[in-house]
Structures are given as C-alpha cells and as structure tokens.
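With one protein chain removed, the remaining protein chains of the complex are shown where they sit.
Showing chain A:
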Amino acid sequence: MITSKKIVLIGHFGVGKTSLIRRFVENTFSEDYKVTIGVHISKKTIEIAEDESVSFIIWDLEGQDDIKKTRVSYLLGTHAFIYVFDLSRPSTFENLKNEVNYLHENYSKTPLKVVGNKVDLVNKEYLAQYNDKFDDLVDLFVSAKNGSRVESLFSKLAKELI
C-alpha cells in the first residue's frame, strides 16, 4: 500500500532546502545556487516495510527571512514540516526558537523536524558553541553536499507519519 504525504520545507534563503531535496530525490548535489521562486514540487516514494510505502510529495518553498511571511495557503494540509537552517550562517538560526514556536503554535498537530544543514562546513568545537541554542530544538545535523543523514531524516519522518 502506498500512502501519499505532503512534506513542506521551510527556512531562510540559501540554507540548502532545494539541495537537501535534490540529494534525497535524485542523489545529486550542485554548487550552483539558483534561488527558488514560489514553490517547487518533487516526489519520492520510499518503502518502510514489506507492502508499505510512503510517497512524499515535497513542497520546496522559497526562502523567507521571517517564517510568518510564508504564504499560508501553501502550508494547508501539510503532513510534516522540515525547518532547515544553515549551520555555517548564524543569522539563519539566531531566531530559531521563535520560528519553531510559531510552527508549534499554528500547526500543533503537524510533525516538525528541525534540521541544521551544511554540517560538512563546521567542526565539533564550532557546534559546541551553540549547544544551548540547538539542544532541545534541533533534530538532526545533515549535509546535502555529502549526503550525511539525509536518507535517515526522511525515513524517520516516513515511519512517524504512518
């Protein structure tokens, strides 16, 4: 049986939302940065058990410096959110707590994964500096560039959604 689920990726400009999707859907990565305008939709089906698959319909929304500016109609009927920030750019996570709270308050029933991308660009000492900020909020550190933990992010989500 295949179940379709709408997944929405949100976050600031240039944090790597599109790259994360490309890594997951096509297993590719490009250094060229092309800004997403409006929304881009992709699809990938993954098997989570015998005779049980989840078809992810992934909505890649254009980056917003303030999550409240995201077009609300794009978020309707979302089965899970992935909030992406760039570990190498503190400006993309300095307001992380408020952004996550906003999602919890407005979409309390929708699962949310908070993901720090570009982990390949930072080291342990750097991450340790922000321990307090990330501790309770961040689910995973991933890298769209080398694929680290991207697959695991989506398979965890699939299992949670079924």
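Definition applied: contacts are C-beta pairs under 8 Å (C-beta built on N, C-alpha and C of every residue); 3 or more make two chains touch, one makes a residue touch a chain; residues count from 1.
Going forward, contacts and distances are computed from a predicted model.
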Chain not displayed: protein name in its UniProt record ("Monovalent cation/H(+) antiporter subunit G", "GDT1 family protein", "Cell envelope biogenesis protein OmpA" or "ABC transporter"): "Cell envelope biogenesis protein OmpA"
Contact with the hidden chain (one of A:Phe13, A:Tyr74, A:Tyr102 or A:Tyr130): A:Tyr74
Interface residues of chain A (partner: the chain not displayed): 4-6, 38-39, 41-43, 55, 57, 59, 71-74, 76-79
